[in-house]
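A single protein chain has been omitted from the complex, and every remaining protein chain is retained in its original position.
Chain nomenclature is as follows: A, B and C, assigned in order of appearance, with residue numbering initiated at 1 for each chain independently.
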Amino acid sequence: MSLYTHLFYSSELQPLLSDEAFLSRMLRFEAALARAQAREGLIPAKSADAIAACCEAARPDLERLRQEVAPGGNAAIPLVKQLTEQVAGRDPEAAGSVHLGATSQDVVDTAMTLTIKAFREWLEPKLQQLETLLTDLTRTHRQTVMAGRTLLQQARPITFGLKTAYWLEAVRRSRQRLEESRPRVEVLQLGGAVGSGNAFLTAEVLAETAAALGLRPAAPWHSQRDRPAEWAANLGILTGSLGKIARDVSLLMQTEIGEVLEGKAAGKGGSSTMPHKRNPVHCAAILANAGRTPQLVATLLAAMPQENERSAGGWHAEWEPLTDLMQLTGGAVDRSIELLADLEVDPARMRQNLEITGGLIYAEAVSLALAPRLGKTEAHRQVEMACETAITQGKHLKAVLAELDFALPDPDALFRPENAVGRSLEIIDSLLNPPAGGSYQTESHPYSRDDEASI
Amino acid sequence: MSLYTHLFYSSELQPLLSDEAFLSRMLRFEAALARAQAREGLIPAKSADAIAACCEAARPDLERLRQEVAPGGNAAIPLVKQLTEQVAGRDPEAAGSVHLGATSQDVVDTAMTLTIKAFREWLEPKLQQLETLLTDLTRTHRQTVMAGRTLLQQARPITFGLKTAYWLEAVRRSRQRLEESRPRVEVLQLGGAVGSGNAFLTAEVLAETAAALGLRPAAPWHSQRDRPAEWAANLGILTGSLGKIARDVSLLMQTEIGEVLEGKAAGKGGSSTMPHKRNPVHCAAILANAGRTPQLVATLLAAMPQENERSAGGWHAEWEPLTDLMQLTGGAVDRSIELLADLEVDPARMRQNLEITGGLIYAEAVSLALAPRLGKTEAHRQVEMACETAITQGKHLKAVLAELDFALPDPDALFRPENAVGRSLEIIDSLLNPPAGGSYQTESHPYSRDDEASI
Amino acid sequence: MSLYTHLFYSSELQPLLSDEAFLSRMLRFEAALARAQAREGLIPAKSADAIAACCEAARPDLERLRQEVAPGGNAAIPLVKQLTEQVAGRDPEAAGSVHLGATSQDVVDTAMTLTIKAFREWLEPKLQQLETLLTDLTRTHRQTVMAGRTLLQQARPITFGLKTAYWLEAVRRSRQRLEESRPRVEVLQLGGAVGSGNAFLTAEVLAETAAALGLRPAAPWHSQRDRPAEWAANLGILTGSLGKIARDVSLLMQTEIGEVLEGKAAGKGGSSTMPHKRNPVHCAAILANAGRTPQLVATLLAAMPQENERSAGGWHAEWEPLTDLMQLTGGAVDRSIELLADLEVDPARMRQNLEITGGLIYAEAVSLALAPRLGKTEAHRQVEMACETAITQGKHLKAVLAELDFALPDPDALFRPENAVGRSLEIIDSLLNPPAGGSYQTESHPYSRDDEASI
Partner (left out) sequence: MSLYTHLFYSSELQPLLSDEAFLSRMLRFEAALARAQAREGLIPAKSADAIAACCEAARPDLERLRQEVAPGGNAAIPLVKQLTEQVAGRDPEAAGSVHLGATSQDVVDTAMTLTIKAFREWLEPKLQQLETLLTDLTRTHRQTVMAGRTLLQQARPITFGLKTAYWLEAVRRSRQRLEESRPRVEVLQLGGAVGSGNAFLTAEVLAETAAALGLRPAAPWHSQRDRPAEWAANLGILTGSLGKIARDVSLLMQTEIGEVLEGKAAGKGGSSTMPHKRNPVHCAAILANAGRTPQLVATLLAAMPQENERSAGGWHAEWEPLTDLMQLTGGAVDRSIELLADLEVDPARMRQNLEITGGLIYAEAVSLALAPRLGKTEAHRQVEMACETAITQGKHLKAVLAELDFALPDPDALFRPENAVGRSLEIIDSLLNPPAGGSYQTESHPYSRDDEASI
């Protein structure tokens, strides 16, 4: 367990992703295989019982295993050896039926798949929790106006709820991807030495072993590695979307912006010598993870062109990165939940920051309001000049317009952010309550128009 | 067009993935937007006609565009400017309705999505062609015995058809993934400056613009980049699976193995001064591409945590890598088709290579055949000794067994590879004709058993 | 030439990194080889003259080359063929001496190395220009106080010159790395078919060919790829350091911070409909490139374990990524020069932003000033309470302290940023004028102390 377990990872996941858990999944595979073979009359029922009993009772000697992994090159060889010894102690005849017809990769890949399944089962309610938090934030801040920012510059107003609704949508899509990939990812590996199957690995044995483990049966995929690669990619995408949330929060937390803050848990993110600081500690962890997962996905992809019926290196390169991906994704998920659960939002500061440009953020709205009377081009020209004046003289655009005696129907309304958030509310509503057809209703405040070619 | 266009890329794709094609997709977007806005009464129908006419007629000044991309930071700004000039020339009033309410990212992302769609439409029949070629190879070589190899060592016999059936299955899964991702990937981008929409970008405008372009409408996703990341990952996975085919072929083509050969097109892969060489030129190209795509996927993933409503750098980092991914994947697909269409398979050499181990490859089968009479342990012990003798004395295992007077029921059958391919044929049949339930039939030649714990 | 040539790349580099330039470097290699072989009496001097003349005069048929690259798998085969035809036209006997004893990889790798050399020669004065710009900025803003920010939070004051001095130092180190790697990177490749050399590739021929091309001679390195990998890594590091500059500038340009601005060239980064925006266009391009180069370096590294005497795929995977790395690095360098040459710095805004925390940024300095009288612990306790009051009541810390009647010797000095920049000036001076021993002088304003354990 690393020094950074609680920072980058999820504490809850440690038992799930431990070596011990992995070994116990390998033993579950051996037990399920023996039982299936017994049911099919390929080995005595008594042998299967002995094997299954040993698998359940087994407490593998982890240190000895570690030593023996090296010469054989994987964890299956020494584990099967230890198991066979134990079975032999209980029922000598049964020893010959341990791991019958199977190959190392069968048990290692299936145990990895069971780990993936366990992780996915952990992940699902977590993503739902994330979605609930994001839904609540979106509802609460549906109308909380703030600056929309492009290329790190204030562009036009949006509402904070629009931002969180988009965060929400990305999490939803990740959940959908994970769901869709299950039939391809959560499958049994059981093909024997060269993936050809054999008399002990009949279709029935495969089906029953898979069923006992909660997996789908499949043709062997020893050197077809698109399945783990797909899983890896989906985790990389999810962590990327969480990184996007953390990016936004860390930017909005800047001293000079201060629109949101990470919750101030005991001892978290503060500094006694710099009392004004509230460090984005969760964000830093999530962003760190989102900075590491892309390369781990690449490792899985790069390992795909594996040699013949089993690879010398490519397969081995997958093991730890797959676990690392689950560790980092799980950590990013947990940190995101903590981040969003305790997020402090400051609507007043958001509104106040909208004033920083001295009304220039509304320039185009003014131009459009004048267009009916002056013509579009002339309106644009005059407003541009007014902006220039505002910038040069450091005045608010509204004041400049007043001085210049522009006849605007309702100048105050023009400079109200609520009138400049476009279709934010509609979009939010449609994302919170996605209609069958997926379309949005129009809204039409007279000033909620803009027709720019912004970058 | 690079020096290596015909080596790493698909010639067919060059017009599809050219700058010109991209610009014409941007113009299609502008035309579709204007027409949709006219239909919704947001701009005059006459203006929409003028815009659409200009979009169709436009031949953008590419060199001027290149120059102007730099100051603005993307291709939309100068293109919209050129378009607006042209529209103004045709119908001054219409000029004010060009790109109305839209933002640069709307047009660039939508054009990229249209490129993705065009590529996917090109790809689909190509993948079907690949599947047909692989199906044919599998049928033809269903019973062609060869060595299955693990960790680059001969392990047990398989059939070549089993190998190609697994290649086939991976391509199928990639096709499935691409299909499943379409609703998330092939969507319109249309959100205005900060992704909030506006009065010119109503739900109806979105729906109609999307429909005109053959895309789905969607809420804006300016800084939610899981969509392109998913697309990138799917291409990376596909190329990885093609890399696996190329890896196998290049290994089987080795001078010392010679079981398959790349077809000898004019001037291809040969050497007048080394007449024995047949270089795996297609394989090299596919493997090169499969060595490059993983990192490009990582670039897309790493770019995901984009700032606020539009990123300063992350978005820009996606453009060329997305195109590169399509170039490299398309090239890998084309090279794979050429590779498989012309593949020369040498069943005699395959069978001959099975003899290299002097029968040791069948040692376990012998052991199992003796087990009923000697008991499993004793059978194993005696066969191990026989193998040792065979290795030491450089004799064939069958000869050693004959000398040692082992009473084997049918020794020749034991050393016949056809009897040692496990359930290869069944698996092939089930993959060629996938049954509803996805299960496989059992087969049971007396000697097609093995129960090892191989690595 | 891509749509984004002028955005992501350097215009100056296009002729240097073009296919034509690459081919002419291949021809330079052939000419130099022939001349060296003639000097060593291995071929007639007349043949060498004919070959060299053809190499100089040659205008390779690029489109035919592209077509022929595919079957042979590299650019050397068709180019040598074209060259041989031309030589045969001029002097039939000389045709037999073209490319004598050499292999395709010799000419391709050497041409790539010559490209690297040409790029490095372009890069060197550019880096010096960068260093000059950074030195000037550092001198100008040696004392320009601003907020130092950690985890995106204001932490303590620094000077802008300190920031630019660190930017400068990183560029210097990259220049040093590039210089150190030259003897390993800028070497001839010339080993013949399997890298064993042959009678036409004597040590003397290698030495003379290398000398003629301005490279070092070396033992063949056909499948030892640490040389290009090192080059790639050095470019990746340089671009990363430029990305750091762009990151800082883009953050300091934020609407809410506004301490620096990218220069406003014609049409650059502005928006007529959002007059307040000044987009970090150069920064976006640099950051995009810095987001792409790491993965390209990984591609080179991942390609290193190449098979035997020449790889089937690994070598081929290097070609375009190496060029891409030079394109992206060159672009990042040019954009950085433009960025820094036109950078607008706003010292007033920097000073003003230091006031945002209402004096809390100086809390520790206050605490230290009180310590001699109150004891360190008590001083700390009281200042902490004062800060709490300042935050709660929204007052400036200095005002709170005045109300609480703290007897501070010189309260104004305490809240002056100049007194809180630590050893910034010294460090700057030592970096601008690095002393022999590399050490720094101490400075000791009474209040320039801090003893925190900040994060």
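We take it that a residue touches a chain if its C-beta (ideal position, glycine included) is under 8 Å from a C-beta of that chain, and two chains touch if they have at least 3 such contacts.
Source: prediction; values computed, not measured.
Checked against the full complex, the one of B:Ala363, B:Leu401, B:Leu414 or B:Leu431 touching the unshown chain is B:Ala363.
Considering the full assembly, C:Glu180 is the residue among C:Glu56, C:Glu85 or C:Glu180 that touches the omitted chain. Among C:Leu215, C:Ala363 or C:Val421, only C:Val421 touches the chain that is left out of the view. Of the options A:Leu83, A:Leu287 or A:Leu354, the residue whose C-beta touches the omitted chain is A:Leu287.
Interface note for the absent chain: among C:Thr103, C:Asn279 or C:Ser336, the touching residue is C:Thr103.
Counting the whole complex, the residues of chain C in touch with the unshown chain are 72-74, 76-77, 80-81, 96, 98-104, 148-152, 155-158, 162-163, 165-167, 169-170, 173-174, 176-177, 180, 184, 192-204, 206-207, 216-221, 223-227, 229-230, 233-234, 236-237, 240-241, 243-244, 246-248, 251, 287, 290-291, 293-295, 297-302, 304-312, 376-377, 421-424, 426-427, 430-431, 438-442, 444, 448-455.
What chain A contributes to its contact with the hidden chain is residues 1-8, 19, 22-23, 62, 65-75, 193, 246, 250, 265-269, 274, 279-281, 283-292, 294-296, 298-299, 302-303, 311-314, 316-317, 319-321.
Where chain B meets the missing chain, the touching residues are 147, 149-156, 250-251, 253-257, 271-281, 284, 295, 298, 302, 353, 356-358, 360-361, 363-364, 367, 380, 384, 387-388, 391, 450-455.
In this section, only the chains that are shown with their structure count from here on.
Per-chain CA centroids place chain A at a distance of 24 Å from chain B.
If you average the Cα atoms of chain A and of chain C, the two centres end up 32 Å apart. The multi-chain contact residues of chain A, meaning those touching 2 or more other chains, are 149-152, 155-156, 251, 295, 298, 302, 450-455.
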